[in-house]
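Yeah, one chain of the complex is gone here, protein chain that is, but the others are all in their spots.
For clarity, chains are labelled A and B in written order, and residue numbers in each chain start from 1.
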Amino acid sequence: MTARTGLDANLVVPDRLDAALAVGPGEVVAVVGPNGAGKSTLVHALSGLVPATGRAVLDGADLLGRTPRERSVGVVFQDQRLFPHLSALDNVAFGLRSRGADNRAARARARDWLERLAVADLADRRPAQLSGGQAQRVAIARALVTDPDLLLLDEPFTGLDVGVAAMLRIELGRHLAEFRGVTVLVTHDALDALTLATSLAVLHQGRVVQHGAPDEVAARPRTEHVARLVGLNVIREGDRLRSFSPAAVTVGLQAPADSTRNRWQGVVRGAAPHGDAIRIQVSGDRDLIADVTPAASRELALVPGQQVWLSVKETAVTTYDATS
Amino acid sequence: MSRRWAAAAAALALLSPLPGCGADADADDTLQVLAASSLTDVFTELAEDFEAEHDVDVELSFGSSTALAEQAADGAPGAVLATADETSMAVAEDAGSANPPTIFAGNVLVLATPAGNPAGITGLDDLAGTTWVRCADEVPCGRAAIDLLSSVGLDLEPDSLDEDARSTLDKVIAGEADAALVYRTDAIAAGADVVTIPVPEAESVPSSYYIATLTQAPDDDLAEAFVDLVLGGVGSEALQEAGFATP
């Protein structure tokens, strides 16, 4: 086996992707971004299912000249794609058998991985007889059993019940900690990024616009999407970005008396409970979020369509460079 | 997996009889006779006689004279070819496939009407204004009808041109046509379903049936023996019974 040096890629798919990414061995990069930013395209380009140009070097070997089967990847697809005509066990054994293992050895190893993911008792079931969480466990086992150099997880918790997702997230974290290859985790959940990832890459219109430690990116988001993801407001002023928490926002029906520059007029677009508060979305010159108490929400009649003024104290705003 | 192989083996087993039942043109114990459809009854009867006499299987392949002659010309397996007219036989002869033919039977056209003859037809002159049918130009019974009508100078358009004598007669039996110009033998074979009206003018333009041995016949003597049977007393008797004229 070649020495693990990680992934160094700059993948280009015309009109869809032009993304540079460097990830060390054993590291987990979480890729976030709005729908259509190119997250799935990135996964498919890395796996070889979508043809890409540029550069992709994994542990010293060039990936781009290789077909998917020649790349040592494990993929957990967004829709799982467990073979519906095979049992859970045979699904997991498939990759081993494809790579030449004999049936008995492949099944033994597959059963071992089903055990690790706590679904060994479901080995003989077809995918249609599995719950969403069980199927995802089988899919993860199928991706890990071949001991790939590159693990690609495409929104692995989408569509799962909150409780199931939370449990599986903890377990996946344990497996990722043991995994010595490179992991690319596509997600739209800040929690995944903050709990599972060693680094966070923000994809925007096919490009990586920010890549750093998760808490660093979360504290100083450079795109509105990431700001939303981590629950912050972010405003661009020239080449500076200013971010502030929705809890720091004051909501009123009249313009604030003081002449602070941090005030915006807008219309309430939506409101939803957020912890003990009500989080309202306001659109105007800026799209902003603000947390208010339920009492204030009733008092001010903050229903969709209501005109409001938002303001924030300068001391609650963090200002940083838009580029690093 | 093993079940799949079993299925493949079963498939192969199905295939195995195929080469065995390929056209046995050179089998010693089979005589293949290509004959016009209108000869079906007569030749089926004669074939039984021949089988009893010569200890061979006679395999009869009936079809339209034109198609059979083209097949013979193409080298299709066969020992004897019998056609309902000279034109068809010429196709096989010109291709060098048929030996010089002999006329073995004659047929004349008659008018067939539905039982009871609802249109009251008595002869060719009554056809104008009725719904009447004949065989298509490409088959012997159609060519004979064209010859007959032109010989009496009648310019009549049929309401339907059918692919063979049987289809032509069916139109009359079903009552869809008032009359059909068909061979006497076809009208006789249809029995009580039709009324046969003789056409005196047809006697002057009779159709002749031709028989010949084929050059691809595996056993010339056997082929000639069958032709002899058809031309001989037994053959003539069977042909006459079915309404054919014999030389």
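Just so it is clear, a residue touches a chain if its C-beta (ideal position, glycine included) is under 8 Å from a C-beta of that chain, and two chains touch if they have at least 3 such contacts.
The criterion applied here is as follows: contacts and distances are computed from a predicted model.
Asks: When you check the chain that is not on display against UniProt, which of "ATP synthase subunit b", "Amino acid ABC transporter membrane protein 1 (PAAT family)", "Molybdenum transport system permease" or "TIGR02186 family protein" does it turn out to be?
Replies: Missing chain, per its UniProt entry: "Molybdenum transport system permease".
Asks: Taking the full complex into account, find the residue in B:Ser61, B:Thr87 or B:Thr102 that is in contact with the omitted chain.
Replies: Touching the chain that is not displayed is residue B:Ser61.
Asks: Kindly note down the residues of chain B that lie in touch with the hidden chain.
Replies: Touch set of chain B with respect to the missing chain: 11, 14-15, 17-19, 21-24, 32, 34, 37-38, 40-41, 59-63, 67-68, 71, 74-77, 164-166, 170, 189.
Asks: Which parts of chain A are in contact with the chain that was left out?
Replies: Residues touching the hidden chain, for chain A, are 47-49, 67-69, 71, 73-75, 77, 79, 81, 83-85, 94-95, 98-99, 142, 146.
As a working rule, only the chains that are shown with their structure count from here on.
Asks: Counting only Cα atoms for the centres, state how far chain A is from chain B in Å.
Replies: Here the centre of chain B sits 82 Å away from the centre of chain A.
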